[in-house]
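Entry: chain A
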Amino acid sequence: MSELKNIPYYPGCTLNTVAKHFEDSAKESAETLGFTLSELEQWNCCGASYPLSPDNIMGLTGPAKVLFEASKAGESVTTLCSVCYNVLKRTNKTVHDDKEKRETISTFIEADYDGSLEVTHYLEILRDTVGFSKVKESVTRPLKDIKIGAYYGCMLLRPFEDVGIDDHEAPTIIEDLFKALGAKPVDFPNKIECCGAHLAVGGKEGDDVVKQLSTCVMRSAVGSGVELIVTSCPLCQYNLEQSQEKAVKEVSGYNAVPIVYFTQLLGLALGQDEAKLGFEKNVWDARPLLKEREV
Partner candidate 1 sequence: MSEKSQATAPGGFEPKITALVCNWCTYAGADLAGTSRMEYRPNVRIVKLPCTGRIDPLFIIKAFEKGADGVLVSGCHPGDCHYTAGNYHSRRRWVGFKGLMEFTGIDMRRLHFSWISASEAIKWVDLINNVTDEVKALGPFTDYQQINE
Partner candidate 2 sequence: MPRIGVFVCQCGNNIASTVDTAKVAEEMKDMPGVVYTADYKFMCSSPGQESLKETVKEHKLDGIVVAACSPHMHEKTFRKACEKAGLNPYKCEIANIREQCSWVHHDETKKTGTIKSIDLTRMTLERLKRNKDLTKISIPITKRALVIGGGVAGIQAALDIADGGRDVILVEKEPSLGGNMAKLSETFPTMDCSQCIMTPKMVEVELHDRITLYTYSEVEKVDGYIGNFTVTIRKKARFVDEDLCTGCGDCWNKCPFKIDSEFEHGLTKRKVIYTPFPQAVPNIPVIDKENCPKIQKDKCGACALVCGPECIDFTQEDKIVTEDVGAIVIATGFDLMKNSKFAEYGYGKYKDVINGLQFERLASASGPTAGEIQRPSDGKVPQSIVFIQCVGSRNEEKGVSYCSKICCMYTAKHTMLYKHKVHDGQSYVFYMDIRAGGKRYEEFTRKAIEEDGAMYLRGRVSRVYEKNGKLVVQGADTLSGSQVVIEADMVVLATALVSRDNAADLAQKLGVGYDKHKFFSEYHPKLKPVETVTGGIYLAGTCVGPMDIPESVSMGSAAASKVQALFSADMLDREPITAEVAEATCNACWDCVTACPYTAIDRTEIKNRKGEVVSMVARVNKGLCTGCGTCVAACRSKTIDLAGYTDEQVYAALNAF
């Protein structure tokens, strides 16, 4: 771990704005673990969706440009947002495997990039580079068996052969992290189901769908005994937060639970000042629960 100093980090469009507390808490936790997430000097939006029709080269130029910029900073680039991770990792693979596309993209972005970069999610850094056992050693405020529900959503997991952060049907990477932090992860069926994603802004059908899907996720979690949900994507976070608001209004007897970014609790467990971790920005505040458990 000693060689870990600076890790090139791509924030993406949302982490600098709406999800600033996600980024801040991640950066803080990294510092505690002895390295720095250093933002790329130049970057643009990844497009927030990997183009699913292979003839859509334009959709690849955005993320390819990001990757090119990142390749100047080092041999790997890490992200916090699941969507950025998905888009960059898939684009990287395409550029690497498909010579023809690579050349076309090069002419568009006026830069040569061959796909040799390693795209990682911060969770992977914690698991593979730092090691969860090392994280565990650094914990100063264990999470006192709080029943955590790890919500993965889609982008962290699928398609498996391109993304492959963990088993796409039964992932445990977030649970494993939270075990190290002293929490008690609880499995719930909908942890790998979609929250409704961009349909939050989408068309005629959208809002309704998001509500249904996210409410399902929340109810599945709460029904399984989850006391607090962690996410790794601002869009998941947003959809779950919004839906819970509606669920509270519309479903009688529904008990709302806090929804936070995994990095916020990570920072806390590693002993950082609670005030720096942006808990006040979450719609569903975790602090009362934390206080009650004397974390």
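How these were chosen: all candidates are chains of the complex that A comes from, given by their letters.
One rule holds for everything that comes next: a contact is a pair of C-beta atoms (placed from the backbone, for glycine too) under 8 Å apart; a residue touches a chain by one contact, two chains touch by 3 or more; residues count from 1.
All of these numbers come straight from a predicted model, not from anything done at the bench.
K.L.:
Among 1 or 2, which chain makes contact with chain A in the assembled complex?
P.N.:
Of all the numbered candidates, the touching one is 2.
K.L.:
For the complex, which residues does chain A have touching candidate 2?
P.N.:
It is residues 167, 169-170, 189, 220, 223 of chain A that touch candidate 2.
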